[in-house]
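Every protein chain but one is kept in place in this view of the complex.
Going in written order, the chains are labelled A, B, C and D, and every chain counts its residues from 1.
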Amino acid sequence: MTHLAWVIPLLPLAAFTAIVFAGPRLPGRGAYVSIAGIVLAGVGGLIVLGEVIGGARADVTYTWAVLGARPITVGFVVDPLSAIMLAMVGVVASLITIYSVGYMAADPHYPRFFAYMSLFQFSMLFLVLADNFLFIYAGWELVGLCSYLLIGFWFERPAAARAALKAFVTTRVGDFSMMIGILIIFLHTGSLRFDEVFRSIQGGALTGPLLTAAAVLVFGGAVGKSAQVPLHTWLPDAMEGPTPVSALIHAATMVAAGVYLVARTYPLFLASPDHTALTVVAYIGGITAVVAATMGVVEDDIKRVLAYSTISQLGYMMLGLGVLGYTAGMFHLITHAFFKALLFLGAGSVIHAVATNNLKQMGGLARAMPWTTWTFIAGTLALTGIPPFAGFFSKDAILAAVFAHHPVLWAFGAAGAFLTSLYMGRLVWYAFAGSYRGGDPAAATASHAHAPHESPAVMVVPLAILAVFAVFLGWVGSETLGNPFGRFINFPGATAEPPAGTGAGLLVLSIAIAVAGWAAAGAIYVWRLVPSESLRRAAPWAYTLLVRRYYVDDLYAWVFLGVGGLVMRAAGLFDRYVIDGLVNLTGWLARQFGLGLRYVQTGREETYLLLVFLGVLVIVVVRLWW
Amino acid sequence: MLGLTHYLVVAALLFALGLFAVVTRRNSVTILMGIELMLNAANINLVAFNKYAAPGAMQGQIFALIVITLAACEAAVGLALVLAAYRTLETVYVDEINIMKW
Amino acid sequence: MDLRPLIPELTLGLLALGLVVLDLVAPPEDKRIVGWAAIAGLIVALFPSLLQVSGGSVLAIYDTYAVDPFAGFFKVVAIVSGILVIGAGLEFFRDHPTAHEGDIYVLIVFMVLGLAAMAAAADLIVLFLAIEWVSLISYVLAGSLKADRKSSEAGIKYFFYGAAASAVMLYGFSYLYGAAGTTNLYALAGRLRTAPPGFLVVAAVLILAGLGFKISAVPFHQWTPDVYEGAPTPIVAFLSVASKAAGFAALLRVLYVALPPGAWIGIVAAVATVSMSLGNLLALSQGNIKRMLAYSSIAHAGYMLIGVVAISAAPGVLGSGISALLFYLAGYVFTNVGAFSVAIAVARATGSDAIADYAGLGQRSPLAAAAMGAFMLALTGIPPTALFWGKVFLFSAAIESGFLWLAIVGILNSVVSLYYYVGVIRAMWQMPPAQPATADGRTEGEITPPVIETPLLRAVLAVTTAGAVVPGFFPDALVRLAQTASLLLKL
Amino acid sequence: MVSGLLSLVVWIPIAGLVVLLALPRGQVRAIRVVALVTTLADFLASVWAAAAFDFSQAGTLQLTEQTRWIPSLGVTYHLAADGLSLPLVLLTTILTVLCVIYSWRVDLRPKEYMILFLLLETGMLGVFLALDFFLFYVFWEVSLIPMYFIIGIWGGPRRIYAAIKFFLYTLVGSLAMLLSILIVYFHSSPRTFDMVALFQQKPLAGDLHLAVLAFWGFFLAFAIKVPMFPFHTWLPDAHVEAPTAGSVLLAAILLKLGTYGFVRILLPLLPAAFHALAGMVAVLAAIAAVYGALVAMAQTDLKKLVAYSSVNHMGYVMLGVAAAAAAQGQPALRNAATIALNGATMQMLAHGVITGALFFLVGVIYDYRAHTRGVNDFGGLWERLPVYTGMTMLAMLASLGLPGLMGFVAEFSIFLGAYQIYPAFTVAALAGVVITVAFFLWTIYRIFWGPLNARWAALPDLDGRETWTLAPLAALMIAVGLYPAPLVGTINAAMIEIMSLVR
Partner (left out) sequence: MSGEAVVFYLLAAVTLGSGAVIVTSGNIVHAAAALVPALLGVTGLYILLNAEFVAGIQVLIYAGAITVLILFAIMLTEGGTGLGGRQRNEQTAVGAAVAAAMAALLIAVAVRTNWAPPAAGATLPSYTPGAIGQSFLGRNILVFEGTSIVLLVSLMGAIMIARRED
């Protein structure tokens, strides 16, 4: 059914349409329809994956429109890259959608939530299958829209509404860059289809700095969507959305679309002279990996910590792609999708139980909610790169690739790994260890009369399934098993083997770094050898810098809201008083001119008579002597 | 030698006198007199041209005759209007007749 | 002597004399019969004139009188406007009882005859006579509401202005005679060819003073607002169309036949520019409908002067200044008389000529308001109306003869004019009818009574609206007519 | 083929108008029914015309009717449709139907109201179908007058100012166009007013100075109507004061008369002059795109905001047109220009549908519910008015160019084509898109999101009539957005034909 892969996205779309028009009347108030849609899609995705592994490929094209003399053909491609994404999105989204049934149970806008989820799933699958810039851009915008709608799902909360707005506009800035990149590419290659574009580029249609510029501009879109520095600020705010949304969109799938875009258009980047474009990708990724991680260390909101973690991990993926670690980057994308979804869903389970996002008000949840705790810890271990969990394999592959090409960036990666363990350790201790610090006695009587308790099965089961992936998925990329993933997803010419002999050493080193992070977390938060307060006192500026998120948000607020608002108001006043003023002035002048002139019409005959003769004289004089 | 130009100059001066009366006098009757002077100036021209420039026919004199007749008509109508205006507006000074302006 | 070419004039003369008798015998309390008789007679007199429009060209009565389609066209214009104006007058004088109502109709018919003579005069003497003839009657008619202070003032102002202007013109005529030794326009042409340019300019300007006064062109326009405001409205309507038309006829014949173009083209172009601009700018701030239409009429004189300037030998109607002018005049007659007719009807109802008192007319009297709206849009030159085509023809004539800038001036002026024409429309439809609150704060019902739409008024409005609008849709017949009539007799 | 079909389309509203004239003023219901039946009949007639239209030959003018109108001037009654005009005609007829449905509740002088709308419909349709300059001009002006009255009588508090401003401003342009028409006529040989003949003749091809002069005349007329950047200030005033249905037709159709003129007349008639000035047009277009968006963002009146967004969107259209003009004489750019022109035409339609819907939506909230248009007066309406919110967000998202909706297809094509010709301006226009996104989202945020403003706790959601007014437009936005090929194909054929005349 590889040739019918285009049907897969339509399943969630059908679910979306059904829920929009018949919402509450559907089984499960729409939830079941939505689940049916995505599960079917997921199954389809797995089947396609299987067939592709078996060697099937497909590229279905049709003419979108004939513009001028040139038909613009578009279509869907099924190759390993899209197949693996299809399967990943299908599976993760299915689990998260099922989980949502429990998580959103009490929400008054329950059907709407599932409608949006289905729409998102459609958009994401559509994006993944795109074989051309037009469709990828379209899917890109649609997932952005869904993200916007879902972040703002609780639109009556001002913070959520603002976050939604911020997310959409910020990513649009990236899309602006991407669109310019697409325009450059179309101008020189005359096509929007990836295969034709790449063929033209190989044929020399687009070369040199312009090619680099085009690649970097396209990457700009990925920067926005994957929340890379400097367009990262929207993602932490996006945590205002319901937690399943954070898990699906802002951890597993949509934010990874930026990485997917780079992977999809990899020939473009590769063709850039001296790998300039890839270097840009690598540096942006490396910087993001570290910077985001540092901010995670001081964050108290459980979801925001995970958000910074996501940004940081996306940085790793970019880093991987940027250093020719094509396979590694994509592998990390897949593993990350599972364990980060797991972490978010776990966090959601926690939040569901304690009704707060603040880590400081949790604690001791391990006893109350064992399933959640243990699956969460599995995810954490995967994230921090502890073998043999999934993240270990993928992150290690990236670090190895980085070391092969950019030892400097390897330091970034290593620092990021250390910080990852640190903040995740902090999170785990705060949330699950110790004793319960929340439950304000007064408030406790109201809704959460009881102490925190385990979530319902509909939420726990997906956690468990995801945990299985988080634990075992890494092996598909393991060299010991012959790296089946690498054989499936690879890019000719993009190889990143670390220098001979360094492989094992690096492996040990990266494990050591991850463990060191854990140890540091333990030292600071558990055993309190170096209590966090003392650290804070030791370097207050550093703490403030991190809490203020490097002042980037403030800068943007100043530039876009302050200066931009000023420009906007100035434009408004300019239009009203200068441009329209000139228009009205013309009319006013004509009127005043008339008003002034009419005093010539004195009403007195002698003036009139004088002017008759004067008129004759003047005309003659002017005509004859002037 | 007395010639056409002499007459034309007299006519021009007479015309200017009439013009002066028309534009500077307040009393409408005097303005009418000024207009009569202007018409007479034109008539001098016509008759003089008839003699010096177009002696073959008598169109100039005919024209002058018509002008004289029309001047009489004009005077009659004009003075009637002045009288009527005097009744309603109670003035013959044209600069006082300016209900309508601008 | 062959009198057949003079049949239209003879008909009109006999009609006028018959009306004099009728006026004498008609009972003093019912002089309206004279008006009806005049209308009937004029309708009869229309036909011989119509025949002349498509007839041949001939110089009659010892070459003093031109009988050509051009003159025929203006005779038709004069007669048609006479009919419409007498119709409007019958409406107007219902509320302005005067013992002279019959005399006024008779004088109007006499004036039509004078206008015909003006258009046909081929001799300076005849022309001067005709102009004075028309002027004298105009003065009398303008001052004919003797009890009305404004009318008296209008009569006085008109008289002195006109007398002075025609004295200046007469002086110019005398110079022409002196330079050429003849009073015949067609003979003048040949003899003036050797005249010095300075002389020609002076003569042209002196003549322009008299004819410019007739057509209300700046700087000989200043009587216009005061006379239009003060004179009885039907008379104003007549002056604004018939008198102006005859003025253009005389102007065209004198300028085209007698004077070499170099002497006057630049001057007339300048006069056209100033007339359009001044008329429109001054009209902007007028609150009295008649005064506004006066300034508008000055502006329209400016537009029409474009047609005078645009002499070109272009075949076809697009590009010929004269036929453009004739077309425009024909449309203008209906449009302007129509506008004044509505003004008469509104003044009957409200007792006021203020534009502000047109408020709510669209509700109270939709027919009159719709007609007025059409007239205002037509005066602006919005299609599909006769004056739209008129403007098109005028501007195209200007372009064809190299006066593009004049066309641009005309266009800018059309825009300015929209503002005040729409002012009337705005009052009629967009302003609520005035409902002054009574002492205790309640609002009374509409205090302004609706326009009384008598059958006569309806007939006048129907004819004028049709005349103003139908050629907008189907200008072809009128175009052909104007084209034929533009063939002014040439020797 | 049925002859007279286009005449039928053009004149049906006049027939309805005559019937309305005969109806007594008090028969309000009958008046509304007659108006609705007339517009529906006209819509069906236009559908019939579309059915008779040979879409495989969409580039050539079809359903031609040509009879003598004013033989002495050589003016003919010449109507025909091609892939450019036919979609616009359909848009016009359908929107007029919707306007009549929406205006069902207009109680102030309904008879005059409906009469004016029918007259307006004839004017607009005539402009799109006329192929003789004078016929075109007459329809052009005829479409002006009813709109003046619609704004001036049924408008808001400053209606008098807005109406006269609209009238004066557009009259400046149309008279300038008249002058240019005459200039073109006098330089044609044989002299003719027939557009098709003139496009072939290109009368001023030899005289660039005069061609530029004539260009300015047309340019002024069209640029004011569009409206392009410095000539746009009549638009916000007119929109704010106009009654809802008037705003809708103004934005959806009347503005298109300007862009239609650019594409239909200026490009093929004066390509060399347009080419010489294309840079200027492109600059103005880019300014309009950015500046319009910025000014829109500064507005707190919802109608003004949408009005300025029109300035912004029409900037994209003009960018496409300017790109097409710049390609004159450069066969290498022909294809890019055609793409840009396709986008421009597409954007005309998209803007018509989307902005039409937006003005309906503003009207819904203003006319019958909140009686305010202050963006900041609302808040949290989503809670109370989910359907209304959904419709509005759909329209606004379409307007900001979200893929999958109609506006994207248009903008994408414009940028795709224009980038090859005016890369810098295209990038500027793209920046305008970002600002557009920002202000539309900000507007959504302020009106629909956040906590519900207690003032509006009792507002009802869309009723049936309103829903039916909006549903067709929403359907169009989505349908064309998802499957643009048929429409683009039709337009494309016409654009290729027009570009072949740009030589």
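The rule is simple: a residue touches a chain if its C-beta (ideal position, glycine included) is under 8 Å from a C-beta of that chain, and two chains touch if they have at least 3 such contacts.
As the structure is a computational prediction, the values presented were derived from the model and not from experiment.
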Kindly name the visible chains that come into contact with the excluded chain.
A, B, C
Contacting the left-out chain: of C:P8, C:G35 or C:G155, that is C:G155
Can you say which of C:A179, C:A359 or C:M376 touches the chain missing from this structure?
C:A179
Which chain A residues touch the hidden chain?
606-607, 610, 613-614, 616-617, 620
Touching the unshown chain, chain B contributes residues 2, 4-21, 23-27, 29-30, 32-34, 36-37, 40, 43-44, 47-58, 61-62, 64-66, 68-77, 79-84, 86-87, 92-93, 95
Contacts of chain C with the missing chain: which residues?
13, 20, 61-62, 64-65, 98-100, 103, 106-107, 110, 113, 117, 123, 125-126, 129-130, 132-133, 136-137, 139-140, 143-144, 146-147, 155, 171, 175, 178-181, 191, 195-196, 198-199, 202
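We take it that only the chains that are shown with their structure count from here on.
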Quick check: more C-beta contact pairs in A-C or A-B?
A-C
How many Å are there between the centre of chain A and the centre of chain B, using C-alpha atoms for each centre?
97
Please work out the Cα centroid separation of chain A and chain D, and write it as a whole number of Å.
37
At least two other chains touched by the same residue of chain D: list those residues.
168
Could you list which residues of chain A touch at least two other chains?
587, 598, 601, 603, 605, 609, 613
Hey, which residues of chain B end up touching chain C in the complex?
4, 8, 15, 18, 22, 28, 31-32, 35, 38-39, 41-43, 45-46, 48-49, 53-54, 56-57, 59-60, 62-63, 66-67, 70, 73-74, 77-78, 80-82, 84-85, 87-89, 94, 97-101
In the complex, go through chain D and note every residue touching chain C.
70-73, 109, 137-138, 141-142, 144-145, 148-149, 152-153, 159-160, 163-164, 167-168, 171-172, 175-176, 178-179, 182-183, 185-186, 191, 213
For the chain A and chain D complex, residues of the former touching the latter
63-70, 134, 137-142, 145, 148, 152, 155-158, 161-162, 164-165, 168-169, 172-173, 176, 179-180, 183-184, 186-187, 567-569, 571-575, 579-580, 583, 587
